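Every protein chain of the complex appears in place save one, which is left out.
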Amino acid sequence: MKITVTVNAVDYARVVEPRLLLIHFLRDELGLTGSHWGCDTSNCGACVVWLDETPVKSCTVLAVMADGRRVTTVEGLASGTRLDPVQEAFAACHGLQCGFCTPGMMMTARWLLDNNPDPTEADVREAISGQVCRCTGYENIVRSVLRAAAGDGGGPA
Amino acid sequence: MQVPAQVEYEKATSIEAALALLARYAPGARILAGGHSLIPMMKLRLVQPEVLIDINAIKPLRYIERAGGELHIGALARHADLLASELACQHFAILQDAERVIADPVVRNWGTIGGSLCQADPSEDLSAAFAALKGSMIIRGPDGSREVPARAFHTGPYETVVGPAEMLTEIRLPIRPGAGSAYVKVARRAGDWPIGAAAAAVWLAGDRIADVGIGLTAVGAEHFVAAEAEESLRGQLAGEEAFARAGQIAAAHCRPASDQRGPVSYKRHLVGELTVRVLRAAVRRARGLAP
Partner (left out) sequence: MSDAYGPLPRKEDARFIRGQGTFVDDIALPGMLYGAILRSPLAHARIVSVDASAASAHPAVVAAFTGADLAERGMAWMPTLFGDVQSVLATDKVRFQGQEVAFVVATDRYSARDALELVVVDYEPLAPLVDAGTALEPGAPVVRDELPGGNHIFDWAAGDKAATDAAFAAADVVASCDMTYPRSHPAPLETCGAIADYDPVSGKLTVWSTSQAPHAHRMLYAALTGLAEHKIRIVSPDLGGGFGAKVPVYPGYVCAIAASLATGRPVKWVEDRSENLMSTAFARDYHMHGEIAATADGQILALRARVLADHGAFNAVAQPSKFPAGFFHIFTGSYQAQAAYCEVTGVFTNKAPGGVAYSCSFRITEAVYLVERLTDLLARRLGMDPAELRMRNLLRPEQFPYTGPTGWQYDSGDYPRALRLALDMAGYEELRREQAERRARGEYMGIGLSFFTEGVGAGPRGHMDIMGLGMADGADLRVHPTGKVVLAISVQTQGQGHETTFAQLVAHELGLIPDDVEVVHGDTDRTPFGLGTYGSRSTPVSGAAAVVAARRVRERARLVAAAMLEVDADDLEWQEGMWRVKGDPEMALGIVEIARAAHSALELPDGIEGHLDASAVYNPPNLTFPFGAYICVTDVDPGTGEVKVRRFIAVDDCGVRINPMIVEGQVHRGLADGIGIALMQAIAFDEIGNCLSGSFMDYLLPTSLECPSPELGATVTPSPHHPVGAKGIGESATVGSPPAVVNSVVDALAPFGVLHADMPLTPATVWLAIQEAAQACGSGPSTGRPAPD
């Protein structure tokens, strides 16, 4: 089946099987391997990308469902060489170790801050509660998001 | 990651089109809404539909609105919509209680109310909530619409009254005075399916319970309802004594199964405990107090 998906502002027209999962479309078909997968049951969130304006678990969405829609992945977070404040904050606050959950965490963080520019720690923990990290114990991820919130639009953090 | 078996795919842009596709491909067709109940089952190959009918483009099916003395929820409303709906929370705090503990925020962005109800997992949280609220479901088919009480919607685990050529389009909840509602869930971890959960909706007349609905999740309650417990409460003074008795009756009548979440003895105890707590919270809300 032919679909057209706009990923990180680029249009892609491809022929895919209806059963192809969006995460595999992004990784294997388009070569955007920044989004990952880590489970079979929609629990881990390594695959979180934006479908239109909302984060979704792309392992639980078919590529055909993204036909005519926009997808944003971690590769679309930076503007050219300018990193998103979320990316800078994760690096500054040691919010990643192995880096496998990081793209999904950052996509959710970016969406949270777009909708709630001044979240509490509880807001942050709630927002990422559907995504697993095995390396950080979440503490520095939370600090990273709060740092990005403090730094957003307010000059250097 | 596990991947689905081959499947055909059709996209419907209207309810009529969806019904036509269902009629054409039944019984091997499944409605694809959020997909967050169906696609996981397809990946594990527990379910292998022949045709998926994608209804996500049917925008008119996604709404939460007041219509006369009722709240109407479109089947394509996402869980996140319901959680964020001030209108829904204003009348039915139980829905916000339940949505807060369903899955996680990202899953709630895409999973739909209709999809969850039609999946009919015995551990699905909204079923008990709608049962407690004594709502009803609107089902459309080739011969038009029909309304089914929420308490008759589910016929067994993973089974509803929605026929192979029909689709759920709306959930209706009556708005009545003196109401208070709540949902209490115990799980092993945030976002997990419940070990047990209780839903309560009460309508007070003065200090007495004029009407009550008690729903139970994951403990084998028929139609997700604790009917005997409800019976014990009608007309009673709303207080600890009545709650305790209702809890005991609910616990005695449910039929939980032993599994990794716990043995029967614990689940039965939990039903009693949670029924008391949820009634307490619902009554407090009916009285305008914090739960």
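Note that the chains take the letters A and B in the order they are written out, and that residue 1 is the start of every chain.
Simple rule for what comes next: a residue touches a chain if its C-beta (ideal position, glycine included) is under 8 Å from a C-beta of that chain, and two chains touch if they have at least 3 such contacts.
As the structure is a prediction and not an experimental result, all values here were calculated from the model.
*Asks:* Kindly note down the residues of chain B that lie in touch with the hidden chain.
*Replies:* 1-3, 5-6, 104, 186, 188-193, 195, 258, 260-266, 269-270, 273-274, 277
*Asks:* Could you please point out the chain A residues that touch the chain left off the display?
*Replies:* Touch with the absent chain occurs at residues 17, 19-20, 24, 27-28, 31-41, 43-44, 46, 73-75, 77-78, 83, 87-88, 90-92, 94, 96-103, 106, 121, 124-126, 128-142.
Definition applied: only the chains that are shown with their structure count from here on.
*Asks:* What is the distance, in whole Å, between the centres of chain A and chain B, each centre taken as the mean of its C-alpha atoms?
*Replies:* 30
*Asks:* Could you pull out which chain A residues touch chain B in their complex?
*Replies:* By the definition above, chain A touches chain B via 1, 17-19, 21, 23-24, 37-43, 45, 48, 51, 54-57, 59-62, 64-65, 67, 108, 126-127, 129-131.
*Asks:* Quick check: in the complex, which residue numbers of chain B touch chain A?
*Replies:* 1-9, 11, 32, 35-36, 39-40, 42-44, 52, 54, 56, 80, 103-107, 109-110, 190-191
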